[in-house]
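Read the structure below first, then the notes.
Take a look at chain A:
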Amino acid sequence: MARELLSILLLAPLTAILLSLVSRRSRIAEYATVAAGVIDLLVSIPLLLSVRSGSIIWANQYILVDVFGGWVILCISIVYALSSIYAVGYMRLLNEDERLPAFYALFSGFTLTMLMACVMNNAGVFWIAIELTTLVSTFLVGFEREAESTEAAWKYIVVVSGGISLALLGTILFYWGSSFVLGPSYAMTWAALRLSAPKVYPPLLLISFLLVLVGYGTKAGLAPMHTWLPDAHSESPAPVSAMLSGALLNASMLGIARFLGVVTGTSVSRFAHAAVVGFGIFSFVIAILFIVRQTGIKRLMAYSSVEHIGVQALGLGFGGPLGMAGALYHMLNHSLNKSLMFYGAGNAMRAYRSKDIGSIRRVLKVFPVSGILWLLGAIGIAGAPPFALFLSEFTVLRAGMQGSYRWAAIVFVLLLIVVFIGFLAHFRAMYFDEAPEGDIARLPWTAWRTLPMWMAFLPLLVLGLWWPHGLWIIFHQVFHSVMGGSQ
Partner candidate 1 sequence: MTLSNSVLQICQVLSVLLLAPLLQGFILKAEERAQRSRGPSIFQPYRDLWKLFHKQSVVPESASWIYFIAPIVAFTAMLIVPLLIPVLTDRPLPLSDMGDMLGGGMILTLGSFAIILAGLDSGNVYGGIGSSRAAMLAILAEPTLILVLVGVSLLAKAMLPFVVNHLLLSSASVYLSPAHLFLILAFFALLLVETDRLPVHSSTHLEIYMIDEARILEYSGPLLGLIKWASMMKQFILYIIFCNVFTLPWGLSQLGTPMGQLGAVGSLLLKFLFVAIVVVVVETIQSRLRFYRYQEPLAAGFLFAVLAIVSSQLL
Partner candidate 2 sequence: MFLAHIDSLQASIFSSLAILSLLLTFVMLGSHWLKNYVYAFAAQSWLIAALSASVGYFSGYRELYAIAVLTALFRGLVLPWLLMRIVHRLNVKREIHAVLQTSSSLVIGACAVMFAFVIANHMSRQQQGAAHVVILALTIMLAMKFLGFLMLSVRDEAVSQILALLVLENGIFLGSQILVPGMPLLIEIVILFDLLIVVACFGMLVRFLVVHAGTTSSRELNRLVG
């Protein structure tokens, strides 16, 4: 059953790619992508449920579908579905109809590579999949062919390629370290690495893990390796930004979490967890510094992504079932909320024809209904109840207070206050400040651009009020399967 589901999951975007490339007509490409998104979303839920009972290993140990992978697949599929609906409405505004089939092909290709990364059992092949995501998304980032977009795409590919080459070095060192235990030729599955990790020479293990952390941290957007993130997320078209923020960062955190699970239980575990916490806090600090004085609307969202990745890293680093649960719940909530924010930002940019926060004023006049959604999303992303991010951040905080990282948790709380004030100050200005006289911005309403916002907002509200017990069980299972149950 799970195999069929996985096949459908991977074949749907593939079919969308083929249809887009072969037909070369933007309408067909749009509908194919939306269909693929919806199919993936519908398939990922039973897939997650079906692997609760046990992970599935397939194709000569190369493919692994476990609960963790299933959860990240769910997050990615949600963003894929919502973004593909939004993209239909948004990309039509760009007046680039001839290039749209290529765009949708790249879009589905991007999703396909991310989904593949989630099911890879071999650490080396995982790296290859992540590298492929970089290559495909570069062209998405530079899609608009402006000077800024090309510059952003260049910075993206250079910084991220440099970063993940460090991750490759770390992977090779992991392989080498474990080859003393498992022999010179073996399949580098996560389970094999975790089995041999306690017997590997500790300094070697630690250096390998730190390299992997920095490498995949570059891809995930942890500071100080985040320098590509504001540029790439702000210059790409809004649906692509949502995918980058909501899906790609999650796939990279998957890599970090799996490697963290490999070294948990060994003698370097404390240092490794401390390193992850350190990066998390540093991301938080950097993000806040740049949020407070930000002038671009999408850059603001990008730095908010850095902040939330910091929260996820904190959750992983604090450790324990609670920390893991917080981080995982945060993955889902952040995907939903950030997609909402980017859709709103995309709408605002198109309406006001500018990326500056200073030119966006009196949003409620232009977007009476979706403007309310956007504002509520902003309150949610700043971490306030009753939205879901509050619950996940609170859980991470609890995990921090329990363990030995009280200082980090206290810093976290203080910085959250700063984020709340800083982030919402921009929104207050956008919504309630006086607008300069001039022609009112307007944008024709279409369901394509508003429906995804509703679809992102409602689960956010529901999950903020009710944490399903089933999810608790799933998170516990993830913790035990990834971290080995020992801490």
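Regarding candidate selection, all candidates are chains of the complex that A comes from, given by their letters.
Just so we're on the same page, a contact is a pair of C-beta atoms (placed from the backbone, for glycine too) under 8 Å apart; a residue touches a chain by one contact, two chains touch by 3 or more; residues count from 1.
Every value quoted in this text rests on a predicted model; they were computed, and no experiment measured them.
Undergrad: Hey, among 1 or 2, which one's touching chain A in this complex?
TA: Among 1 or 2, only candidate 2 touches chain A here.
Undergrad: Applying the document's contact rule, which stretches of chain A touch candidate 2 when the two form their complex?
TA: By the definition above, chain A touches candidate 2 via 122, 124-125, 128, 131-132, 135, 138-139, 142, 145-155, 157-158, 161-162, 165-166, 168-169, 172, 175-176, 179-180, 183-185, 187-188, 201, 203-204, 207, 230-231, 234-235, 290, 293-296, 299.
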